[in-house]
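Note that one protein chain of the assembly has been removed; the remaining protein chains are unaltered in position.
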Amino acid sequence: MTDVTHSIEEEDFGPSPREILKKSILAHRSLLLGFGAIVIIVLAALLAPVLAPHDPYLQDLSIRFTPPVWQDGGSWEHILGTDHLGRDYLSRLLYGARISLTIGIGAVLISGTIGTTLGVCAGYFGGRVDMVVNYLITVRLSMPVVLVALAIVAIFGGSLNIVIMVLGFLLWDRFAVVMRSSTMQVRNMDYVQSAQAVGCSTLRIVLTEIMPNIMNNLIVVATLEMAHAILLEAGLSFLGLGVQPPLPSWGLMVAEGKEMLFFEPWLIMIPGAALFILILSINLMGDGVRDVTAPAGKN
Amino acid sequence: LATSGVPALAGKSDDTLTVAFAKQLENLDAYSATAREMIVIARHVWDGLLYRDPATGEYLGNLAESFEWVDATTIDFVLREGVTFHNGEAFDADDAVYTLNWVSKPENGVSNQGNVNWIASAEKTGPYSLRLHLKEPFPAALEYLSGPVVMYPNEYHAEVGTAGMGSNPVGTGPYKVTSVEAGKRYVFEKNDGYFAGPKGTAEIGKIVWRTIPERNTQFAELLSGGVDWVWQVPPDQAEKLGKKFSVSNESTMRIGYVSFDSAGRTGETPMSDIRVRKAIAHAINREAIVNALLKGASKVVHSACFPSQFGCFQDVAKYDYDPARAKELLAEAGYPDGFTVPFFAYRDRGYAEAIIGDLAAVGISVDFGYLKYAALRDKVQGGEVPFQFMTWGSNSVNDVSAITSHFFSHGKDDYALDADVKTWLTTADTSIDPAVRKENYAKALSKIADEVYWLPLFSYNVNYVYSDELEFTPYPDEVPRFFQARWK
Amino acid sequence: MTNIVEVENLRVKIPVSAGMLNPVRGLTFEIKKGETLCVVGESGSGKSLSAFSLMKLLPKIADISADKMQFMGRDILKMSPSELQNMRGNRMAMIFQEPMTALNPSYTIGNQLVEVLRRHQNVSVKEATERAIYLLEKVGITAAASRLSQYPHQLSGGLRQRVVIAMALMCGPDLIIADEPTTALDVTIQAQILHLLKELQEEFEMAILLITHDLGVVARMADRVAVMYAGEFVETGTAEQVFKQPVHPYTQGLLSCIPVPGKTARGSRLGSIPGIVPSLIGDMRGCAFRSRCPHANGACHNNVPLEKWSDDHFKRCVLDDTALTSIAKEAIA
Amino acid sequence: MLIYSLKRLLLAILVAITVSFISFSLLFLAGDPAIAMAGEGATDQDIENIRQLYGFDKPVLVQYFDWLLRAIGGNLGESFYFKTPVVHLIAEHMPVTMTLGAMGITFALSLAVPLGVLAAIRPNSIIDRIALLISVSGQALPSFWFALVLVVIFTVTLGWLPASGSDTWLHFLMPTVVLSYYAAPAFMRLTRAGMLDVLGSDYIRTARAKGLTTKSVFLKHALRNAIIPVVSLAAVQFGFMLGGSVIVESIFALNGAGSLAWESIGRNDFPTVQGLILVFALIYIVLTFLADVLNAWLDPKIRIG
Partner (left out) sequence: MTHSDTPVLELNGIKKTFMISQGLMKGTKPLYALNDISVQLNKGEVLGIVGESGCGKSTLAKILLGLMEPTSGEVLIDGQSLKGHKQLDISRRVQPIFQDPYSSLNPRKRIGDIISLPLRVHGIGDPAEHERKVIEILDLVGLPKRVLNNYPNQMSGGQRQRVAIARALIMKPEIVICDEPTSALDVSVQSQILNLLMDLKDELQLTYLFISHDLSVVEHLADRVIVMYLGRICEQAPPDRIFDEPRHPYTEALLGSVLTPEPGQGVPDTNLGASYPNPINPPSGCRFHPRCAKAMDICKSNAPMLQQINRSKVECHLYE
């Protein structure tokens, strides 16, 4: 039996939000797992020039379709084998991580900026602004994303920049919806009124009172949308309208490997699994952040 | 791999040949659809006045018993008697004259005008004879008359029009159409009353034609017995499938080429410098690409046409794979460190990538654009493409006019705009003297090669993969003839 | 009079991330037929949890234990889930704090009223509806019949609380547990609802366990009072005893905190209890109030039992009678 | 309720008009429609004729209103490729896509809702963990990849299911699974979260205090309220499924509107693409409208009020 006298006698302030956060992050296994996997993937992407055993663009038609090392005919020279032009698959996978991450991050930066701006404005000002934003969201949602993305990429061609822009301009809806409702919630808090009563400008209120309190939701949506963007790009690439070769996007690698689906299944399995792991980790992280930052006291 | 219990098991046992094609057809009207698939169907459902024996290249009478050039712009035909259309309508001069006159009028909207725009008119000279007038001398007329120009039943066509033909086609051919599910499935049944013409008589009772756009799905169906015959199988897959199925490989008239904006239509680009073009010609390892990627019957091509085509002069300048020379040429042209240029393609991304890889090796980097054919064609014809990897199948017409003349007579696809070449080609195209034609084509082709307006790369081949129970012979014109196929 | 409820040494434990929470730490009480027991205490003192324990309505993770916990002679802890379900809403009913959220927004008032009776008694819809109308009129709702087809959101808070009360009465229960039934209501409506509860109690001879933090409500409603602090009763007795002669320093402190119109001098300083409620995580020893008690001494570190002070009047304090008497006198003065 | 519906209708119409404008502009983004229509080998005169015939020489806004008027009259123009009215094409191809979408949504719901409910009833139990696993990994699977893997397993290796076509319900099985697995996690999470939320609410406590059976508490009192957001999501997801059927249809050779769209993009057949985008959007708009009205009907606060 512990005598908890001190906690009765002395006024003891509980742990700060940061400590609580730290603790719950460390206790959240899937968050750590997802985060760990992402760190590894990001490192792999950043260090691709160092890590890649070969030039990802160097073709050697004489060694096409070398299987990965664990299959008959594989060699340590090309651990994950070579593709249809005899390029080293591992090197392409590493460089591909860069492309997929660039697309995810780029698209989320654009869509996050658009969606957050719209959502926060709608939630903060309400009334007409809210109506307009709501209407924009509905318009956006009623456009079939895949189709519109395909059509636009077909018209403008599928460079990396265009793909990022198209996805960025198409995927802002969830940001807007979530930011709108979180802003609305926070906006009604008395501390916002206190800040108004103190004479804070609207911009200051939004930046210092509202944003910090909806940041967690923003991060959650950003991670989930990043996964969404990467998946969509992979889908576009699969249909041949995403990033263009010789850039090794993972979706493109699946598309190229698809040709040999029945004969060299590892060609799609490897980039497909990489994509799966990346998306899974991002989702795990997003869900984890949501769990960890969810307001306590429920349950 | 196990066979499946999937319904509609095709094959010898029920005398049904199920074939899969990737392309969705607009309709089944031979004159409004443009796809190769339609050409294939047209051969089965209809007949032309003539038929070119694929083995000998000789033009034989088909619906016509015989023909005779009256002069350079007039041909007389004597028609075969006793032929009936699938709907029972008898074939005679009225049908032929009606068809020829109808297709010759641009307002009737034949979608591939190149197939018919040489026809001036036709007139009936007897119940089974007619006279055809050409607008100008056009030696390839026989080729067209034995290919795309097929005979429609006049009464039926007048009644149902293009739309009716498209949904419910009626011809004289070895197979009649018995079921149409647009864009999905067509069923053809053997025409038991087919006349004994040069095409021979069909043996297989029923052909089910399925549209399966996705190649892997085609393989899945093939492997699970859902289809018996697929084609255009890439060499790697064909090799693998060869273990279980019959594979035939046949060269096609399609050639792949790289074209340059030598005329500067897109503005100032390195491509207008012949040294750059030559450098590229030396940089691309065509031999290796053919051996590793295309395989089969494909050959490296040096002249801007398919070797079997009439007038395809072969003794032109050749550019060997020589990256060192390529670098020298680039340096001479003022690009010792290479340059970056937009590069487009619409099919065979793997080949394009291989080309890109070769170019990268000599310092040329590209902004690659991989577009759908229609989109790229619009861009090309709009004069926006300085450098591209394209292919051309000559519509299976075995004549240089179907390829070289198309690209070098100052049309929308011409990025060379060479006046000499145009003059020679026009002369050759309009002469009926084979010697004159050959001579002028040779001049044109030589200059094209010397100036490297085009870099012809290789000829394509087609792999046909089909059930071991099937006996099937492919031809280089890329028109599978199921009416000649039989079960083993 | 018979005891409807008898509870001895009721304890609730809830595992939380920081350790084991002990929000209810050994309660002993009984409720007689027709009697009102008021439990009063500050927020977080464990009032609601004790009430829910009686109904066994706590989340699964909460561990309830007691030496004895009987309702109408039957051991609640030993009841099977279906026996519990048969008891709830039938013999023992509950009124909650938030009238705004206590009713299901998707069903009509009538549906929710009829449902209780039909669940527990084999009656037709018509009979149940008649009972519902009768009770709605009883709780002061006019045009009761037409209200049956209304949805909760169409009623004001006061009306909804009346509906909740009617719902509790549907089966004519022996005990009503009311957890802060008026806290969310306006003062005038609070008075009306409490008045109503009193009337109904007399008419139906129910026992009421009333939970509140409002000393005014307790004083007016209770037959007997239990003052709760940090999961324990610190003082129990009749309303007279507790309010007129509060003995525990905590009870005294509470009473000095509220201004009483006419008694407290206007603008004068109010009494107060410094400090905050201790954490209930982990095992505790000693008087939980000692950190805030002006009279605490070393003995407070030992466990303190609930001791009899006068008839029916119990206190949990180490101070001896004389000391307490003098403090009590001081407090009243 | 009526007023609510009317208000929603107004929004729906406004959105429909905007979407129509956007899909109309697509034709212009795609390049000069007259050139595209004229096709290969057309002379400049031909193009000019077409331009006048179709009014492509008028100001864009005028053209838009002409087009809109015709669209309202059911005329979405003519396909460049098929040379037939786009409306006919869509009518021909839509049933397959609709069937696929309906099967997909049904499958997703019938898998996800019970799983979500079970997971919410026993949070952190094995079922909950399995459900979570399914939902997290489901959302991470690239659909084209998943489709190909299914084909390898069920058609090629096991030979159980046909890989292509739309003749029997068996043909729809794999496409349905592929199409629905991406939506299912969302339904499951929403059901679970909604149930958890509702189960923690005061009125559920009331229901339990009334002595209602567990079944009645979960099914009558909790699910009814938890399902409301799922209904909205179902409509949204159905719209997404139709729009997202492009990949599935192309892999499984289902000749539906999705593959028509995809092929039309490849053929630069922009009137068809335009029409399809518009129709998909309209379907979505109608569905969300219906879902909102259904929601309003489920939620008395809106229905009566």
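Letters A, B, C and D mark the chains as written, and numbering starts fresh at 1 in each.
Criterion: a contact is a pair of C-beta atoms (placed from the backbone, for glycine too) under 8 Å apart; a residue touches a chain by one contact, two chains touch by 3 or more.
All of these numbers come straight from a predicted model, not from anything done at the bench.
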item: From C:T2, C:S43, C:S80 or C:N122, residue that would touch the chain that is not displayed; value: C:S43
item: Which residue of C:R162, C:H248, C:R290 or C:R316 touches the chain not shown here; value: C:R162
item: Options C:I76, C:A222 or C:L324, residue touching the unrepresented chain; value: C:A222
item: Residue of C:D67, C:E83 or C:D186 touching the missing chain in the full complex; value: C:D186
item: Absent chain, residues of chain A that touch it; value: 13-17, 20, 189-191, 193-200, 204, 208-209, 212-213
item: Those residues of chain C which, in the complete complex, touch the missing chain; value: 42-43, 140-142, 156-159, 162, 186-192, 194-195, 198, 213-222, 239-240, 242-244, 253-264, 266-267, 269-274, 276-277
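One rule holds in what follows: only the chains that are shown with their structure count from here on.
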item: Chain nearest the overall Cα centroid; value: D
item: Which of A-D and C-D has more C-beta contact pairs; value: A-D
item: Chain centre separation in whole Å, for chain C relative to chain A (CA means); value: 51
item: Inter-chain centre distance, chain A versus chain D - centres from mean C-alpha coordinates, in Å; value: 23
item: Separation of chain B from chain C, taking each centre as the mean of its C-alpha atoms, in whole Å; value: 90
item: For chain A, residues that touch 2 or more chains besides their own; value: 154-155, 258, 261-262, 299
item: Shared interface positions of chain B, touching two or more other chains; value: 216, 220, 223, 372, 375
item: Complex contact set, residues of chain A against chain D; value: 30, 134-135, 138-139, 141-148, 150-152, 154-155, 227, 231, 234-235, 238-239, 241, 251, 254, 258, 261-262, 265, 268, 272, 275-277, 279-280, 283-284, 287, 298-299
item: Footprint of chain D on chain C - complex, ascending; value: 55, 57, 81-82, 84-90, 93-94, 96, 98, 101-108, 115-116, 119-120, 151, 153-154, 164, 167
item: Parts of chain D lying in touch with chain C, wherever the complex brings them together; value: 201-203, 205-214, 216, 221, 224-225, 298-301, 304-305
